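Heads up, one of the protein chains got dropped from this complex, but the rest are sitting where they should.
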Amino acid sequence: MSTQVAKAEGKLGILIPGLGAVATTMIAGVEAVKKGISAPIGALSQMGRIRLGKRTDNRYPLIKDFVPLANLEDIVFGGWDVYEDNVYEAAINAAVLDRSLLDQVKTELEAVKPMKAVFDTAYIKNLDGKHIKEAPTKWDLANLLIQDIENFKAANNVSRVVMVWCASTEKYIEPSAVHATIEAFEEGLKNNDPSIAPSMIYAYASIKAGVPFTNGAPNLTVDINALLDYSLQQGVAIAGKDFKTGQTLMKTILAPGLHARALGVRGWFSTNILGNRDGLVLDDPDNFKTKEVSKLSVLEEIFEPEVNPELYGDLYHKVRINYYPPHGDNKESWDNIDIFGWLGYPMQIKVNFLCRDSILAAPIVLDLALFMDLAQRAELSGIQEWLSFYLKSPQTAPGLPPMHDIFKQLIKMQNTLRHIMGEDLITHLGLDYYQDLVDAL
Amino acid sequence: MSTQVAKAEGKLGILIPGLGAVATTMIAGVEAVKKGISAPIGALSQMGRIRLGKRTDNRYPLIKDFVPLANLEDIVFGGWDVYEDNVYEAAINAAVLDRSLLDQVKTELEAVKPMKAVFDTAYIKNLDGKHIKEAPTKWDLANLLIQDIENFKAANNVSRVVMVWCASTEKYIEPSAVHATIEAFEEGLKNNDPSIAPSMIYAYASIKAGVPFTNGAPNLTVDINALLDYSLQQGVAIAGKDFKTGQTLMKTILAPGLHARALGVRGWFSTNILGNRDGLVLDDPDNFKTKEVSKLSVLEEIFEPEVNPELYGDLYHKVRINYYPPHGDNKESWDNIDIFGWLGYPMQIKVNFLCRDSILAAPIVLDLALFMDLAQRAELSGIQEWLSFYLKSPQTAPGLPPMHDIFKQLIKMQNTLRHIMGEDLITHLGLDYYQDLVDAL
Amino acid sequence: MSTQVAKAEGKLGILIPGLGAVATTMIAGVEAVKKGISAPIGALSQMGRIRLGKRTDNRYPLIKDFVPLANLEDIVFGGWDVYEDNVYEAAINAAVLDRSLLDQVKTELEAVKPMKAVFDTAYIKNLDGKHIKEAPTKWDLANLLIQDIENFKAANNVSRVVMVWCASTEKYIEPSAVHATIEAFEEGLKNNDPSIAPSMIYAYASIKAGVPFTNGAPNLTVDINALLDYSLQQGVAIAGKDFKTGQTLMKTILAPGLHARALGVRGWFSTNILGNRDGLVLDDPDNFKTKEVSKLSVLEEIFEPEVNPELYGDLYHKVRINYYPPHGDNKESWDNIDIFGWLGYPMQIKVNFLCRDSILAAPIVLDLALFMDLAQRAELSGIQEWLSFYLKSPQTAPGLPPMHDIFKQLIKMQNTLRHIMGEDLITHLGLDYYQDLVDAL
Partner (left out) sequence: MSTQVAKAEGKLGILIPGLGAVATTMIAGVEAVKKGISAPIGALSQMGRIRLGKRTDNRYPLIKDFVPLANLEDIVFGGWDVYEDNVYEAAINAAVLDRSLLDQVKTELEAVKPMKAVFDTAYIKNLDGKHIKEAPTKWDLANLLIQDIENFKAANNVSRVVMVWCASTEKYIEPSAVHATIEAFEEGLKNNDPSIAPSMIYAYASIKAGVPFTNGAPNLTVDINALLDYSLQQGVAIAGKDFKTGQTLMKTILAPGLHARALGVRGWFSTNILGNRDGLVLDDPDNFKTKEVSKLSVLEEIFEPEVNPELYGDLYHKVRINYYPPHGDNKESWDNIDIFGWLGYPMQIKVNFLCRDSILAAPIVLDLALFMDLAQRAELSGIQEWLSFYLKSPQTAPGLPPMHDIFKQLIKMQNTLRHIMGEDLITHLGLDYYQDLVDAL
């Protein structure tokens, strides 16, 4: 299949709705890496290796040397925000990275100025930015976004663009008739249907412009038939949703381990404290609901209580997020896991993760941008389930349950890359090494 | 291949050197399960399921319904110990299971009386049992063990036997000339070579008697060329070493997760407190050395610092075990992990595992016994690397580095079972679900 | 002063509104102790010692040998509840103590049958008991309670009675006109004023009957002028409020330590998980408000941010309680404390307390009952601030700020006992030991 992947020629534009803590940390980091100041730790696309062939072959190339990804040198950043701060100013406010680092890439960051955002306080109450587009209908707003994309391409001479949503969590909504078909959806845009959230306007504009779209928040956005069908029609890659960082990352690492060993789980209590803008938005119950649904689903799929009722049938799972200003972006999670083993004897696991929200999310944004660009060049349109590795609530084909186990997600991603490049898939069977010993007798 | 696996007909004898906390917890548990008093939680062979076919096929049989394992009803237990307590008495002393549970299977447990052990205080200083075989040479001791095996088979009318080492950690030794060939080894047995540890005498006897041997401690035992070659010649399955429970289990769950995301690790400090006999033996530095080597190796392989020097080149890994009587068998571990992400920013993970040593180990003993019996019937001789899922220091083909990542080990085991039964291996590629969507356009 | 304390002659009745987990654990424990089955750990009145005189005097009598407390043999229990289960049945349901222990005192526990409770769902929504008194007015209900007390005294031949509130947290209310004077309060009882909570009816009845009253919940109850004045008029001891257990106990231990060393505190995040009836009641926001106010106040007083603004002026304090059924009565708390030291450098303390709610509360109930009886005999009427050692929100003289520092509370209690018995108070000055050295030169 490898011959079919178009090369990464020319510049790649990464357009981001929401130039807040996560996006500015990513942009500043890429600029720092380009200058040789720092290393893109946590970005599999830059630092990760992939095994090819047998274990004894010792072939472990860097992923970026194996598949044709865009070079960091060829990336141009742009985006939209409800505040008009440039990326340097926004990064200073976010207080994630040290000022001394930011000052070394100040020129590059100041050059990235947000375009006016599409925004609606009905979807996010706790924000109050004023740098907002105005137009009679949501249809008009979508067209303004498409115009922004075209202007950006022309101004920066980029050959390809991807869009990655890094803006806030919107209030919880469920799919309804307006989300069912692209026709109903476009009608809704023209009618200002209240069920069309701002994030959906971005996604629609992106797909219409032929730009792969990734949803980094738990919002419904592209997780609706209208936009899925539209992406297939347009031949555009889409992916979502909700960057998998912090506590949920840890959960999808630990839970598969417990499940692997057939250890039962009676309760899982997860609490978070964080003091950044994300925490402030999630302090509103309507917005937390959206996040909660995304966070709660992961254990259900990994443990499969319906087929393992003795082990997971009574699992009580609770997730709390607490706005705690003293921590700023230093999100901290504490989990208590009540497990039981042989003959039902109880045991406990406590995990305390002193993480940094944006530090974990930034490399994910970069990886998704680069891999979505690869997918587009490999002519993989519609949902990119192989990128579920990065997402809390992976979008899947209708009727297909998502996989949350990060290790299955990893194999899926690695075997997809091998498949794209025409390499053998890896099954870890490895009986041949031992047959050799028998044959040698 | 499935047609080649002989059925599990007749009784299976499980012979155990070391009828201490782990073995008695396993035996009592199996008896309780047979009576319907309790459930074999943690035993994949009993509770675990395996996916067959595509995700949409919904085929998730129990492993025990998929591969021909011995039935719990057909198991007979026996073993050796340096103390002459029967299994009921030993289980009471071990204080792992509630007395009320033990009393419900008292008759069955009292019936299991240890045979005299092969023992040498030069290898384990902190134990002082008196129920010990005496003979002029190690060769004679081996023959006495083989005689024990034969007597046990005859007395209990068992058709197949497996041996699982559940005894203590011996002092640290390295392979030398006497371990290089079976000829040198047999000569050493006759000469009472001090480099032949008691566990090696058991292993030799087991292989000679055609009985699969599994090493649950970090001792050298079968990890020597002499016994590997001998097992291939005899067509006997062997596996080892060191049951993977507690902190190391957790480590081989977490480390692959960090590695998957290309997160760097600067330090990993692991401490344990436990108050059982295992803790007492490991309080002796000579014996701890053996355990330490086993415990330290896992991170090295998972992180591969030689190919990922920026991420893991400076990893400082320290493991401590502390004898702490107030906890008894309730082993508790605390880990501090110093990680770094995007641009090198530091984060920390703390894991506190309030586990129970024998509760975690018991189902592993059962699984290994049943799967080793399966391997033998499937005519897989020599090292069973596919069972490395259960082991801290998996034995592999000479020159082949072990895999410690528990999720790779799991896939290896599952795909081996699928292979044995003639089912398709699973690669998690799954692009077909999405091709269907495109085709449906 | 010691000559003035009347001896503890005759039987002491302990009457308890709320025969739930805490009360039944206390009663069962006292019966077990009387039978020599167990020890009253955690009860200072039974196990604690007090230093008298100089350090070199070596006088450390048991408190119960120093002050004239009622003997456990002379205690008779009674109480009220909205469920009609006797204490044995209620203790089984509470699932705090092992059944095997409860069965050894079954006869004694079954003999304690609750009287019908005064209850109002307007104050506690999440309970639904049916064992409830009915009467036209709150005045009538109070009289029924007084009649209960008299009947209990007569039936059990007790010479003295104390009442300790162990029932649930009521919804949050603030003092209003009806709580200002005893006249207004009695008028309110007759008018069924909705601001008079059930707990106030018990307290009024208790004081009217000459029975010392202790408030173990965070309810307003006796914390109103009407009942304070009435207690002084009646010469009755009162104390409250809210038993200090678990997380708040830990907080009033740790916070004084940080304050002692002039370490700054920027944030204190406290979360709890528990699955008992207390947790269920507190899952209702109205009831949680009452608890939250009680829990939040302690740090304010200990740190005195108004006089130490550089250290504690920005302290962000948050308390969460989560209903988590898998834990039952095994309440678990997790605290994150963000402190700062020399030159403002930040540090963190994490405390994870795996406690048992009723196990911590039960000895407090016993101690308060015995010390309140002592206070009454020592003719100390009104508020007993010296018992604030046991209470989350100590009641104090109007205008006097409470002290939450558990060590100041301890000294207050110990010096009060020394004062009552005519012993020297202890100041820990101790310069005399060193003057002796100089004099010896």
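Labels for the chains are A, B and C, by order of writing; each one numbers its residues from 1.
The rule is short, and it goes like this: contacts are C-beta pairs under 8 Å (C-beta built on N, C-alpha and C of every residue); 3 or more make two chains touch, one makes a residue touch a chain.
Not measured: the values here are computed from a predicted model.
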Contact residue for the chain not shown (choose from B:54, B:106 or B:266): B:266
Which residue of B:53, B:175, B:194 or B:325 touches the chain not shown here: B:325
Omitted-chain contact residue, chosen from A:169, A:352, A:393 or A:409: A:352
Absent-chain interface as seen on chain C, which is shown: 25-26, 29, 32-33, 38-44, 46-49, 55-56, 60, 97, 101, 232-233, 249-250, 253-254, 256-257, 260-264, 304, 307-308, 310-311, 340-345, 347-356, 358-360, 362-363, 380-383, 385-386, 389, 396-397, 399-401, 403, 406-408, 410-412, 415-416, 419, 425-431, 433-434, 436-438, 441
Missing-partner contacts on chain B, residue numbers: 266-267, 269, 271, 273, 316, 318, 320, 322, 324-327, 332, 334, 336, 338, 348, 350, 352, 354
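The working rule: only the chains that are shown with their structure count from here on.
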For chain A paired with chain B, centre-to-centre distance based on mean C-alpha positions, whole Å: 39
For chain B, residues that touch 2 or more chains besides their own: 350, 352
